[in-house]
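Omission of a single protein chain aside, the complex is shown with its protein chains in their original locations.
Right after this comes subunit A.
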Amino acid sequence: MPEPVPLPREPLILPAQVGRDRFLIGLLFARSISGTEAGPTQLAIGELCSGSAAKGGSNGAPSTLQVSTMAGRLAVSRWRAAPSAAGRGPLLSCRRWSGAKADTVYDVVVSGGGLVGAAMACALGYDIHFHDKKILLLEAGPKKVWEKLPETYSNRVSSISPGSATLLSSFGAWDHICNMRYRAFRRMQVWDACSEALIMFDKDNLDDMGYIVENDVIMCALTKQLEAVSDRVTVLYRSKAVSYTWPYPFTMADSSPWVHITLGDGSTLQTKLLIGADGHNSGVRQAAGIKNVSWNYDQSAVVATLHLSEATENNVAWQRFLPSGPIALLPLSDTLSSLVWSTSHEHAAELVGMDEEKFVDTINSAFWSDANHTDFIDSASSVLQSVVGFLRPTKVSARQLPPSVARVDARSRVLFPLGLGHAAEYVRPRLALIGDAAHRVHPLAGQGVNMGFGDVSSLVHHLSAAAFNGKDLGSMSHLTGYETDRQRHNTALLAATDLLKRFYSTSAAPLVLLRTWGLQATNAVSPLKEQIMAFASK
């Protein structure tokens, strides 16, 4: 394997150059595990992490306080570090290309044809300033064609926010989804298992808060739209990129300035911009040597399609925080709902294995049972409730119960592990990461794919402006604009989701009291709820 060649760097002058919001990411998540080369500063942090992990935390991740002290040390060490150690890390496993230029030069190659990658290719294909550009989408799997919509609902569904729906309608995919099937929900009730506290989100003007759509339906709509614009966007199915070669910082004698991609069948292509949309184990991110801060949660999610006991209006999304993890019921139709239950690995395996009746009973009791309530918490929460009632007598938020479940679709019970991940950099020269390749989040807030679609709309906006200015698409000037935009939004959301997950994982009385009061107070303050909804629906 050739020696990794570190790129020449500008010497570090101020901490502002350490990396904009990357600095903040270092502050929040100062631990990097995934097997990339650790510099001297990271090794020290790594030791601290493993030391703290040995002491506490059942899921192996350091507590927030430890994280921030470590981050403080990381910041200080970076400040004093030699200039060569700062800045973007060396590109690992990179090979320099200085060969022939006989291949097609694409303007943009999107690696990974999942929901976010296909949406990216579609959005670029329909963008007015990309009319004479060549775009390629690489998908490792086969093309999924449906003659007609299958009767049974798929068990993998996503909650699409209004912002994502706007993106999908901007290139006509939302019309296909409307013609197939989707479910709009108007209210969301989130409540605690250990107390009476609840928070109810709804929009005053009875707009849709979000849409529950099966992932297969979204994929089908995107595929149809890609076919319609096939003169600009080429899609290669069953092709996986095997290796990437990165260009030198600026053109030196006879070295091609483009990114070279070698596919599994041996063919090569060149591109001015490579967009990595290949999921949380991104090959593009690893090939570029971008550090990824990640840890696995000690939880797996169980998904299933459930039949309700009786047909209801079913336009409410339900989520209850049990001590083992949140359980959510998302409406699919008048009689069907989708289950997402994040719980410990053992319990998840048990749930998938148990027989149907027992499974249904477990779900119903998880939503309805008050076994985790304690008198102390109940009295404390009723005190706050009366205070709130006194201050705002018109507000009534009685706890409602979700519809009961009658049976579960056979073979629809699946489990998958959960974790958190965040790439330290979203962009490099001629490279951008979007979707799960850049960030991976717990499904408790239903934000994973919405963050990915947000990345798509931000990147398309920047690339479109760059194309209209005749700029080189791989130039860092607009790519860093995208990175700054999205890192701000995504870091906040990731931190909030992680915090919520940890906060709700205990049944220790003081924390339960805090979160009960917190939830009740937030429920009472409508402007705050509106802010939360606005942030989550971008």
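Note that in this section a residue touches a chain if its C-beta (ideal position, glycine included) is under 8 Å from a C-beta of that chain, and two chains touch if they have at least 3 such contacts; residues count from 1.
Here is the rule we use: contacts and distances are computed from a predicted model.
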| item | value |
| --- | --- |
| From "Polynucleotide 5'-hydroxyl-kinase NOL9", "Scarecrow-like protein 32", "Ubiquinone biosynthesis O-methyltransferase, mitochondrial" or "AP-4 complex subunit epsilon", the hidden chain's UniProt protein name | "Ubiquinone biosynthesis O-methyltransferase, mitochondrial" |
| Touching the absent chain when the full complex is considered, from A:Asp202, A:Asp378 or A:Asp472 | A:Asp472 |
| Option touching the unshown chain, where A:Lys358, A:Arg392, A:Arg407 or A:Arg488 are the choices | A:Arg488 |
| Contact footprint on subunit A, counting only the chain that is left out | 10-11, 13-14, 16-17, 20-21, 23-24, 101, 105, 128-133, 249-251, 253, 256-258, 272, 467-472, 475-477, 480, 484, 488 |
